[in-house]
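Notes for the one structure printed next.
Every protein chain of the complex appears in place save one, which is left out.
A and B label the chains in the order they appear, each numbered from 1.
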Amino acid sequence: MDFGPYLMLATLEGAVTAAVLALTASGLALVFGVMRVVNVAHGEFFMLGAVLAWWVTSWFEGAAAFGFAFAILTVPLIVGALAALADVTVLKRLSYDPERTIVATIGILYILQQVTLMTYGPDARPVTPPFNTRLALPWVEMTETGLSLYWPWGLSITSYKLAVIAAATVILLALWIVMTRSKLGLMMRATEQDREMALAFGIPVERVYALVFGLGAGLAALAAVLIVPIQQAHYLMGGDPLLLSFIVVIIGGLGSLPGTVLAALLIGLSDGIISVFFSPTLAKILATLLVALVLVFRPQGLFGARRA
Amino acid sequence: MSFLNAEGLTKQFNGLRAVDDVTLEVPKGQVRALIGPNGAGKTTLVGLLSGRLACSSGRISFDERDVTSLPAHKRIASGMAYTFQITSIFPSLSVHENVALGARRVFSDPKEAEERVVAALHRVSLLERAHEDAGDLSYGHQRLLEIAMGLAQAPKLLILDEPTQGLADGEVVAFNKLINDLRGHTTVLLIEHNMNVVMEVADFITVLNFGKVLFEGTPEQVQASSAVQSAYLGGADAEA
Partner (left out) sequence: MTADLRKIIGLHGAVLVILFAAQFFLPAYHHGNLARIMVLATYAMGYNLLFGYTGLLSLGHALFFAAGLYGMGLGMTQFGLGAGAAVVLGVVAGAGIGALIGALALRTEGVAFMIVTLMFAQAGYLIILYFGSYTRGDEGFVIQQADRLVAGLDLSDPTVRYFAALSIFYAAFVVLMWVLRSRFGHVLIAIRENEERAMMLGYDVQRYKWGAVVLSAGVSALAGAAYGVLFGYVGASFASVQYSIFPLLWVLLGGAGTMLGPLVGTIFMFYLIDLSSGVTTAYMLIAGIVLVCLTLFAPQGLMGELRNRFWRWLP
């Protein structure tokens, strides 16, 4: 393939990564923003989403599309409820002390991961996509008669991947509207600004926290349900989304939703493009070093405004 | 040049000038009191002098050195000692260790440091409680512990932020005596609300109001000043 089509393919693949990453990372950002909790188990909620999606769809042998629709509706709710339970039984009892909650979420990480290993097992299992038409994509080339379109071999994307991008966009927009327009969003933002003041105004902060923690994990699970027909479910799959979400949230300015989405686009797209030209390991090295250095030298994030 | 010298010191917090163009000269060995209504900028001013806060503009010199750009720990190491308005001790360490942390930085000889610790604890009458956890002391005793932590450093300048707050009457008398003993060899900068203490121990008083120096003079002059009285009684009328 020539360079141009190659780049386009990398960009499209990157856009799928970016879409899923934006969903996962905004869950992490929401939890950090509202609760000031760094949820190290976030990647495991993602993994749980994928594994449960496999489990749910496996009931619907032969009716892949129906099973998938069922999974996308129920799995995020199950994972969200589980996370809310973890919030009430563990994090709340630690009074959300930052260091102790990190240690506790590390514990939760291992519990979720290892219980999955014991029940679901060590295999990677695929989920059938509900639809999967291959769409060939055109590219332009210069011929003697001027510009003309042609269909390079290998330049294609599936309808499912396009649907993932669209679904992620819709979900993020819905999240944005909930955060800015609804009463629930107002309560979350009030809690984020000043916990004590929110309590004084009668906002049920404890319930908001449980809800936010559940919502954050639910978003990760939703992202996982979307990606699992492309990626397969495996009990160790939580590591990468966790790392990438950290990167995105930190670069996007700790807890800011638009910054997070912007950073997810940047990282997702560049990850797709860089991995085409360099080794993925090198790309990851550069990304982790970038995050560390951003935190050291520009803690408000690359896109965040400096707090007064 | 005076021992402690501040020139045009200003601290801006988001549009609020907590300290506004303050000039201060404290000669060696003086006991200087800093008084003023709540929110006048007293704690901010000593925060600037000790380096706890960075000043927005102005210069500070101490013991014939320009210390404006020195970080707090270097200023302390050059002979200042600072006690906090809101008690700041090491609650789970022993009373002895709290004071020893102050003494050991200054006196590298362990024997001498130990002597300083004992002397400082003795001066604030906490010697017999030396092995209790500092966090178990009453509030008043924690205030005294703060003072002992300052004394043990044998500072050239001792900054005390409302030291008598929470002390019993007898302890206030003892505090006055302690300051009178220090007079002459240690320079003292004292923020104090208790006017009896101020009148008894201060050589010279600086009155702050709205971040500015309102008045400076001896205790007698301050007592006689109508501007100071109205600042305390009527707030805003003071400038009229």
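What to note about this one:
Please note the rule applied: a residue touches a chain if its C-beta (ideal position, glycine included) is under 8 Å from a C-beta of that chain, and two chains touch if they have at least 3 such contacts.
Treat the numbers as computed from the prediction; the structure is a model and nothing was measured.
Residue B:I76 is the one among B:A6, B:I35, B:I60 or B:I76 that touches the chain missing from this view. Interface note: of A:V88, A:L243 or A:L266, the residue touching the hidden chain in the full complex is A:L243.
From the set B:T23, B:S88 or B:N196, the residue in touch with the chain omitted from the display is B:S88, counting the whole complex.
Panel shows subunit B; residues 50, 52, 72-74, 76-77, 82, 84, 88-93, 97, 100-102, 104-106, 149, 153 of it touch the chain omitted from the view. Against the chain not displayed here, subunit A makes contact via residues 38, 90, 93-94, 98-100, 102-104, 106-115, 117-118, 122, 239, 243, 246, 250, 279, 281-282, 284-285, 288-289, 291-293, 295-297, 299.
Everything that follows uses one rule, which is that only the chains that are shown with their structure count from here on.
Subunit A and subunit B have Cα centroids separated by 53 Å.
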